[in-house]
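Just passing along the structure, written as structure tokens.
For this depiction, one protein chain was excluded, whereas all remaining protein chains were kept in their positions.
Showing chain A:
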Amino acid sequence: MSTQTLANVYKQVMWNRLISVVEEQASTLIRTAFCPSVREAGDLSAGVFDLEGRMMAQAVTGTPGHVNTMAESVFHFIREIGYDNMFEGDVYLTNDPWKGTGHLHDITVVSPSFRGGKLIGFFACTAHVVDIGGRGFGPDARELYEEGLFLPITKLFERGEANQTLVSIIRNNVRESDQVVGDIYSLAACNEVGNRRLLDMMDEFELDHLQDLAEFIFENSAKATAEALQNLPQGKTSYNEMMLDGYDQPVKLAVTLSVADGAIVADFDGTSPVSPFGINVPLIYAKAYACYGLKCSLAPEIPNNHASLAPFKVVAPDNCILNAKRPAPVSVRHVLGQFTPDLVLGALQKLTGMNVPAEGSGCLWNLHVSVRSTAPDADDSSNAEILMFNSGGTGARAEFDGLSSTAFPSGVHTMPVEASEHVGPITIWRKELRPSSGGAGKQRGGLGQVIEISPNDGFEFRFNAMFDRVNHAPQGRSGGLAGAAGRVSLTDGTTLKSKGTQAVPSGKTLLLELPGGGGHGAPAERNRELIAQDVAFGYITRDEAKSLYNFDAE
């Protein structure tokens, strides 16, 4: 057996091992995190990088929003800290929305990795923290400065010594400071876990550096990605747009896709300008989700790394809502960011004719509830903050119905109702599929869901609405009909807003009706047995079977 082929087998094994190392890094973080969005929803990322800052492997976590943001982050750290200023035992951090992941709540921690006293690469991870000061998590700020503490790229540890000044600044500027500082230390610890495993692997395979392995990974990934993209129509362009609710006025997202020199370029020209509110998106985040949408449909099996992501390019004019610049407020950038996969998928279908899913409910219906006692003499001990993730329906696929009450593009989990009710004095009276909400089509859109929540006797609550698709329903594709738009109201009939802070008094019940996904293909082509089943299951009514599908249910 030649040394060449042997080396090849070893490198395959090591590539596998690296992916397992970053998965382990990520799972350590999930189990120690205080922030519900990290532990319940996997809102985190972890990766290993070569000496030049190129990402070699990344954990697959709950949030595609970190796909590209992670890939670019380490370059910024190398540029600002400088190789000469990096020492064994160092740990760096930032929450710069434009160098990290798009908002101040995410903290990115980078640790240099040394072997035999020489720098060989980096570990990085990112997680959402419980609080970052300012107005709290919500869209109401008018400038970044109101959204909380901004941490430029800084050393958290130097040669193993913690930067106490930095820790003290953080501790004095955030709510729940024990948890926030605990989470930041966890981020550093999870890089350390990865580093230990990497060094074990390098011992086992007798490696002094990572560069040969990096080239092997990049070469194979680049080749596979090039093959996956080779059939795209060179030189052709396509355009798609989508209307959304925005904060107080509708927002248009627009994209032009083009193919040139083996790369696919998404240009957000034509998209609405920045909003005065915190729904703006830094380009790095829009890029992450757009890239995720394209990658899912074009090259799903290729792991994320520097080379496999390189052919997916995203550009946008300055100061459009998907390319907001500092100091625009960006706190809930996830709302619009999570629509970019549907946006680019629509353009991809026009570009290639390939079948892509219909539009879905898109962004999560995250609900942050702050419960307060109505007793005049109540102290703050009965206060409770409850965070819940809820999902509407996804768009129908060419071969399959959409998924009911399932997150897309986010990969988060919901929390058990029983667990949420333990966090504070609320009762969730209903959390059930929303009949008649899936868009009709040959394949039906996924159903949304209905949620009813009230404060318990003697309490009231405020909630921070960050919902969309209330005024603009998810559209069908290829002749499929739109899914049902969402609705925010009280059960007494009062209509509420889809964005911003609102109150639910004692004795009232909040009613959330989440959007359903769009249908795919003409309703007339739907299999009759499936229509009969939809009626039997109560997904649609008999009348709808007749009016939408011209089908007489028994």
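Here is the rule we go by: contacts are C-beta pairs under 8 Å (C-beta built on N, C-alpha and C of every residue); 3 or more make two chains touch, one makes a residue touch a chain; residues count from 1.
As a working rule, contacts and distances are computed from a predicted model.
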(message) Just to verify: the chain that's not displayed, which of "N-methylhydantoinase A", "Heme lyase NrfEFG subunit NrfE", "Phosphate transport system permease protein" or "NADH:ubiquinone oxidoreductase" does UniProt list as its protein name?
(response) "N-methylhydantoinase A"
(request) Using the touch definition up top, pick the residue from A:Thr32, A:Ser370, A:Asn383 or A:Ser489 that touches the left-out chain. (result) A:Thr32
(request) Among A:Glu52, A:Glu88, A:Glu143 or A:Glu227, single out the residue that touches the unshown chain. (result) A:Glu227
(message) Can you say which of A:Arg397, A:Lys442, A:Lys499 or A:Arg526 touches the chain missing from this structure?
(response) A:Arg397
(message) Using the document's definition of touch, tell me which of A:Pro276, A:Gly411, A:Gly479 or A:Gly500 contacts the absent chain.
(response) A:Gly411
(message) Can you tell me which of A:Arg135, A:Lys313 or A:Arg430 touches the chain that was removed from the display?
(response) A:Arg430
(request) Quickly run down the residues of chain A that touch the omitted chain. (result) 1, 5-6, 8-9, 12-13, 15-17, 20, 23-24, 27-28, 30-34, 36, 39-40, 60, 62, 64, 130, 176, 178-179, 182, 185-186, 189, 193, 204, 220-221, 223-224, 227-228, 295-297, 299-302, 356-357, 389-391, 397, 399-400, 403-408, 411-414, 416-419, 421-422, 427-433, 449, 452, 456, 536-539
